[in-house]
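Below is the structure I would like to discuss, written out as structure tokens.
A single protein chain has been removed from this complex, and every other one stays in its place.
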Amino acid sequence: MRAPSIPFEATIKWIKKETRDTSTYAILIKDREIQRTYHFRPGQFNMIYVPGIGEAPISISSAPEDHYINHTIRVAGDVTTAIGRLGQGDSLYIRGPFGKAWPVEEAEEREVMIVGGGLGIAPLRSVIRDLIKRQRGRGGRSKIGKILYGAKSPKDIIFRDEFPRYREFFDIFLTVDKADPEEYWKGETGFVTNLIDKIGFDPLYTVVFLCGPEAMMQAVIKEVLLHGVPGEKIFLSLERNMNCGMGICGHCMFGPRFVCKDGPVFRFTDIEEFFGIKEI
Amino acid sequence: MKRPRIGVFKFTSCDGCQLTILNMEEEFLELIDIIDISYFKEAIDRPLRGIFDISIVEGSITTNRQKEEIADIRERSRSLITIGACATSGGLQALRNWASLTSYKEYIYPAPDLVDALSTSTPVSDHIHVDYELWGCPVNREALSETIKSFLMGKKPTLPRYSLCMECKRKGIPCLLVSSSDPCLGPITKAGCGAICMIFGRACYGCFGPKDDANIESLMRWFKDLGFTQRDCIQLLDKMNSYAYRKVRLEQGH
Amino acid sequence: MNRVIKIDYLSRIEGESGVYIEIKDDSINVEMRVFEAPRFFESFLKGRPFQDAIDFTARICGICPVAYQMSSVHAIERIFGIQVDKPIRDLRRLMYCAEWISSHSLNVYMLHGPDFYGLESAWAGKEYLPILKKGLSFKRLGDEILTIIGGRAIHPVHIKVGGFFRAIDLNHLKGLIPSLQRAYEDSLKEIKWVSTLRFQRGYNEKVYVSLRHDEYPMNYGSVISNKGLNVSMEGFLGMIEERQMVYSTALHSKIKKDGDLQPYLLGPLARLNNNYMCLPDEIRDVIAASGINIPISGMDKGIIARVIEIAYALYESIKLIKGLDDINVLSKEVQLCSGSATWITEAPRGMLIHHYELDDTGKILNCRIIPPTSQNLAAMEMDIRHLVELNKNLDKTRLKGLISSLIRSFDPCISCSVHLLN
Partner (left out) sequence: MNYKILKIRKHDLNLFIQNLKNSYRLIGPAIENEVIMLREIGPDDLPSGFRDSQSPGHYRLVDKRDDRIFTFSNGPDSFKRFIFPPVNVVFEFRKTKRGLIIKTPHEDRVPLSIFGVRACDIEAMKILNRVFSNNEKKAFIVGLNCIYPGENCFCASLGSGPEIRDGCDMVITELEKHLLIESGEEGLRFLQGIFHEEASKEDLEEKKSIIEQCRNMIKKSITTGDLAARIYRNSEHPLWLRIAERCLACGNCTQVCPTCFCNSSFDLVDMPSLKRSSEGVSGKRIRIWDSCFSMNFARVHGGNFRPSRRARYRQWLSHKFGYWIDQFGIIGCVGCGRCITWCPVGIDITEELGVIR
């Protein structure tokens, strides 16, 4: 049996540069036995370990059915920079999967509104692809829902080339905080929150999956609540400092919740009490 | 692969911190295999030349000449690390900042005008950008090794910024402040020395400088309740890191 | 024909200094230019509690902090009339042994040694590597003893007026005996090694000043010289005069004699020459067998004395550690009183003079510190002059090399010298 505190090896199969500082890594677990028993659900994350440098929690951005596990990683500090130095064929070490997943069942009963901000789209991509696979599996052709995605500028849009492929099942709305003068941008500008007013949806028949910077999530929640989406139908993925991934180091506490094991995906009403509290 | 070029520089100091590099002993022998120590006046007879991947700076800035030199070293350095209380907080000699220098000079030198000394002793970071500050008077050997290794690997060193009490408790030492009312600076001082004073039953005297978010006022209030005077309190803080402790108090509005 | 030889920044010595030499037809002018910035230590101490003297003055020098702690603690104990017990005396002597080992092996193996092999640093040549390793192995032992007794090798934290803060880990110390024993045996071989090095010609008759005691001097004794001086510590302080030089941040001191000022030399050479008879027979035998004549004469032979002192310090450490037994009370009660006192101890580089004046609350009213290097500067200049005289015709580069090497042989500690106290 593998202990949850011991990382195991995965090989980088390909790397796709998404933006200036963000790339997607497709990895394959090396050990056959672990490969066979490793199962994750959209929304879960791995602790990625670079020996000698350290660990970082990174969401899985692929769907369970995808051939490789994907991680979409932005170069931020020590660990992510070290990952950035790796190439195809190099090894990464991972522990996982950890955490609670997006409640896909909820999305299947309703129309899903997927709202991502910045890198927050990474864990959402997993659920987007999963939902599409499920819909296809059922032979369904109808739309599953909407994707609202806000990035800083057109250059910062992650998975930009993939969105057209998702259009078959999703209405897709992209917006950027600011369009670059150098780049031709015919889409929206402004924050994602602005989109919510424009798209038209049935609040009582919608479930919201949300991930992005905390301020953005607060704004979006306020907005969709105003539109009448019930709090129980809003799910969001939180970010906190993480060390162990198993709820025994104390770093990721958000009120009484361990973001690593009770989250990162939470039902809004389960954490509402703490959500607005500064420095919780 | 070319070995990274390291430079070791000295300003106003006692040399203890750069000596710590040589004191790494076995690890030092390993180190010289990995890096190229290109400048280290105390150990190599070689002129200052070229660019450094990592510069390690000891000592505080106390003369006009040094101000120019440190600027030059910054220009030549990809990363610049300061080591020790002198370089990170002006050192013991910063005590002159709170007195008039002329009097100090006269006290020691019969002809004070001959001495080129700024009226202050200041940390290197007051003059140039510093990539990493390693605290301590002197720096801890393991911490120095961890810092050098980290820079070689391209990561930030994993060194504590929390209180010395944490290290003291991990080592299982009973608290001196609580059990004997010794005025220990541990609660406001960075961990990193190995709690060596407490092991010997001695109250911390602040070699490692203020920890993150040091609540100096509260501790001083407590000391006063224990019977220490205002003057005692000031003298407790005014040692190797007077500059840093004073700065924190100033920032906190005291 | 005038010639100027200038070394802007001397390498492989502690601190920042250079030399400036002007060779004229009829005279040679030598200036040891110390440009290390002064630090004004004596002034900071005014008005501070006496314990601060121990912690503050240690910061004058990272290479010989124990020396500062020893001179200050003894001076202050003298004011309070404290006589410490044998275990404390022994532990302090042990700390001194450790510091001699560390400081001397730094000079011998990393700073001065490479000169004899024409190397720019101790790790520049393959053939030197084993020598360096040997040196580091000595140094590590010195550092380890200090770490056990004082918490760390540089600026140890354990010494206080009256003794030590708390009992030390005796088992830990005793555990070092086997490695010390091995190192001691090695160090005897090193005496042979050092006697085979090639030294410079020439010799300058000098006044060697050191402490003398019934044991090889460290913390106690009276001040003697090879020229018949024999005075108390206080008496000696009254005999020297410190002068400021235009070209240096270090003060120079000389002995006042018959209205004249006389340079004198402190340190291992002086100590050894003055106290040879205090060495144990087994070391003396090795010295004799290595063909080393005592008194050692020659300008740049400090390294020989240092190697011998490493051996002695290892020998003495073993003896002291073996003699330490269950030591519980490690401190004497302090009774505050006002007064003043001078104390001198033998720092690795020679006699370190401290003088304090306290008020009746234990606050420091005045203090004076005279480090060995500033006492040696005059003698150094004298020897450099002599060296240049003998080698006037060499080309600049070679001459500079000889001068640097000579200076290293004095193992100057510039941080200290800047009146360090400055």
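The chains carry the letters A, B and C, assigned in the order they are written, with residues numbered from 1 in each.
Throughout what follows, a residue touches a chain if its C-beta (ideal position, glycine included) is under 8 Å from a C-beta of that chain, and two chains touch if they have at least 3 such contacts.
Quick caveat, the model's predicted, so the values are computed rather than measured.
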{"item": "Omitted chain's touching partners, listed by label", "value": "A, B"}
{"item": "Option touching the unshown chain, where B:54, B:188 or B:248 are the choices", "value": "B:188"}
{"item": "Full-complex contact with the absent chain, from B:48, B:99, B:152 or B:234", "value": "B:152"}
{"item": "Contact set of chain A toward the excluded chain (per top definition)", "value": "3, 5-7, 9, 30, 51-55, 76-77, 80, 91, 93, 213, 239-241, 243-244, 247-251, 253, 255-258, 273-274, 277-280"}
{"item": "Where the missing chain touches chain B, by residue", "value": "1, 27, 30-31, 33-34, 145-146, 149, 152-153, 158, 161-163, 165-166, 169-175, 177-181, 184, 186-188, 201, 211-215, 217-219, 221-222"}
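Just so we're on the same page, only the chains that are shown with their structure count from here on.
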{"item": "Most remote chain, CA-based centroid, reference being chain B", "value": "A"}
{"item": "Most centrally placed chain - per-chain CA mean versus overall CA mean", "value": "B"}
{"item": "Between chain B and chain A, distance of the C-alpha-averaged centres to the nearest whole Å", "value": "43"}
{"item": "Sequence positions of chain C contacting 2 or more other chains", "value": "none"}
{"item": "Numbers and ranges of chain A residues touching at least 2 other chains", "value": "none"}
{"item": "Of all residues in chain C, those that touch chain B in their complex", "value": "9, 11-16, 35-44, 46, 48-49, 52, 55-56, 59-63, 65, 106, 110-111, 120-124, 132-133, 136, 139-140, 143, 151-155, 157-158, 160, 164-166, 168, 244, 246, 249, 251, 404, 415, 419-422"}
{"item": "Sites on chain B touched by chain C in the complex", "value": "10-20, 22-23, 25-26, 28-29, 32, 37, 40-46, 62-63, 65-66, 91-93, 95-96, 99, 101, 103-105, 107-111, 114-117, 121, 137-138, 140, 193-194, 196-197, 199-202, 205, 207, 235, 239-240"}
{"item": "In the complex with chain B, residue positions of chain A that touch it", "value": "52-54, 77-78, 81-82"}
